[in-house]
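Please see the structure below; I have some questions.
A single protein chain has been omitted; all remaining protein chains appear in their positions.
The chains carry the letters A and B, assigned in the order they are written, with residues numbered from 1 in each.
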Amino acid sequence: MNAVLQYTVQGLAAGSFYALAALGLAVIFGVLGVVNFAHGAFYMLGAVAAAVLLDTVGMSLWLALIVVPVLMLVFGMLVERLLVRWLLPLDPLYNLLLTFGLTLLLVDLVKRRYGVSGLPYDRPDALDGRVQVAGIGLPVYQLFVIGVALLVCLGVWLLMTRTRVGMIVRAATERPELAGALGINVGRWVTPVFGFGVALAGLAGVLAAPFRAITAEMGSDFIIILFAVVVIGGLGSIVGAVVGGFLVGLVEAFGQAYAPTFAQVLIFVLMAVVVLARPAGLFGREEATA
Amino acid sequence: MNKPRNARAAALIAGLTAGALVTAACGAGGPSASGGDFTDDKVVLALLNDASGVYKDVSGPNSKIAIQMAIDDYKEKYGDEAVVDDIEVTSADHQNEPDIANTKAQELYDREGADIILDVPTSSAALAVATQAKNKKKLYMNIGAGTTELTGAQCNKYTFHYAYDTWMLANGTGTVVTEEGDKNWQLIYPDYAFGQDMVKSFTGAIEAGGGKVGGTIATPFPNDNFATYITKAGAAKPQVIGTMHAGGDLINLVKQYNESGLKDQGISLAVGLMFISDIHSLGVEAFEGTIFTDAWYWNFDDKSREWADRYMEETGDRPTYAHAGNYSAALQYLEAVQAAGTDDADKVVEELEGKKVDDMFLRNGEIRAEDHRVIHDVYLARVKGPADVEEDWDYEEIIKTIPAEKAFRPAAESGCSM
């Protein structure tokens, strides 16, 4: 029982990174129709930025949780304006390739500047240690990560369901052409939405910094899991990305506990099962995948 | 993202990779005439390692600088007496792929006129190059790889193994930690050749020391989430958890071990393979108290420190033992060429075999004739706490010296026949 609680917390903590980043991936796919291969690299940049800001100007994790996503938002908007935008009218494969190339570029730049061994990161003392829950010591930081992820997901959910911006994004996600024909300037929302998605990946990176190795390659496997997450949740589905993220985190943790060698395989087994049973994913709609 | 789109992307990615390989294979060529005692009237040392991937900081391009230092030292020592004036160092990136290593090794030997290949991390790549060395009858000194196969079943006349191997790491960390009282182990390892090899070696060493391995946990490779593996290993209440991970995976694992609270429960972490660059990247605080086996430490004594100072002037960093090992291997090769008066591989091998060496890297060293294992003193090190660090890169406390003859697998057990 103790172990199960520990595994659950570990799974949810890992799932938090997946959920936050997948949320960004889903929003971008929804509005732009772009499968953003560079999402893993943006996650990596978030972590690297947090480490570099700590090292150079002593910026704490608390501040980095706000500053880095803002920087990533600006960076994402620039990427959309300067690169992604030009390929939007073409086959989506072009943007997949563009973002794949961007990934290689970003990873190599970070390697060149910061090496391959990774960067150190110290988190604030307040997040060290463990709290006793039902006689089990649970790491404060993992609980913090889960808390932040849930708060952000809730915030995004409110933004999407309670505001006009959210309504427009939902409409543009579902049927961009029709939204345009009803007088919505979908193009105006493309840049901020892309930046917003990138900022979410950056936020996941900041949260991962104290917990994961901060290397140029840290996003390379992450993006593969993220693709599995959004396929499981349903492409372009906001709720699906979040539920899929936490679900994959749990599958990973319990897989590690009870079938160690198959922990990663299990994620893809889950994906295959979901795709067979519901091709559009758990929360996807058939037309959204067309 | 629908399936055909994925498949198309995958095909494209595969195509790009193949294209890169073809481009890489079309490197510079050159004539290779022979005449006199030296082919081309010069000696070419070739560094083949990971110039951009996970092992770049462990050895990488900086080893080229270390080799150049050996060339400079050789020239300074012999001056006009040197049997060869023209000594070059060249390098190539094998990206840790055995097939690339294989192609590159051929190219270096045949087209670039390399007389020796040095370094070659990643065991599978290391073994591929050993086969080339054997076929081409050219020298090869491995520094960067851990596999004991190089001096075991797959040994050959032209291949030498420097610095470390899995047996030496397991013997150092496994035996010594067990003998000092931590007898109950859990091992976590990456599920590929190196990890499996390490677990075998560690299990042998721990049992030889009177301890036992309560369980082993294989993890995917590469991997970034070890939290549950660690919890599971800790649940068996061992005294030590041994990890066989390297590079980024090791850093992930250590971060998450520190998170787990096992340290406070008295369950310590022993690391199978670690380089000082790993400590530097994660910081001593994270690794504090971790015990590992080190082939060489820059701040060990005046001799090593003097060399490390020179190296730092050139690179701005302190050397890992791979950098120092590349220096030493290049230097001992040139000494052998000097003694033989030729770069003829067979004659140089004759000079090397059985030679007793003492340089800033090899202490009480011997180039064993039987299996070409280069043996030397190695060290059991403990990572210092932040309070004990007196300068940058001053991270290790050497707690024990393991004498050369005990540090490596006895030649009789190697299974090597040349």
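The rule is short, and it goes like this: contacts are C-beta pairs under 8 Å (C-beta built on N, C-alpha and C of every residue); 3 or more make two chains touch, one makes a residue touch a chain.
The criterion applied here is as follows: contacts and distances are computed from a predicted model.
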| item | value |
| --- | --- |
| Candidate names "Fe-S cluster assembly protein SufD", "RNA polymerase sigma24 factor", "ABC transporter ATP-binding protein" or "L-serine dehydratase"; UniProt protein name, chain not shown | "ABC transporter ATP-binding protein" |
| Shown chains that the omitted chain touches within the full complex | A |
| Candidate in contact with the missing chain, chosen from A:90, A:131, A:178 or A:269 | A:178 |
| Hidden partner chain, touching residue among A:9, A:156, A:186 or A:243 | A:186 |
| Residues from subunit A at the interface with the omitted partner, ascending | 164, 167-168, 170-171, 173-175, 177-187, 285 |
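Keep this in mind: only the chains that are shown with their structure count from here on.
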| item | value |
| --- | --- |
| Geometric centre distance via CA averages, subunit B-subunit A, whole Å | 36 |
| Interfacial residue positions of subunit A with respect to subunit B in the complex | 3, 6-7, 10-11, 13-14, 29, 35, 92-93, 96-97, 100, 108, 111, 115-120, 122, 130, 137, 139, 141-142, 210-213, 215, 217-218, 221-222, 227, 230-231, 235, 252-254, 256-257, 260-261, 263-264, 289 |
| In the complex, subunit B residues that touch subunit A | 1-2, 5, 8-9, 12-13, 52-58, 60, 191, 217-220, 222-229, 231-232, 235, 247-249, 251-252, 255-256, 259-261, 277-278, 280-283, 285-286 |
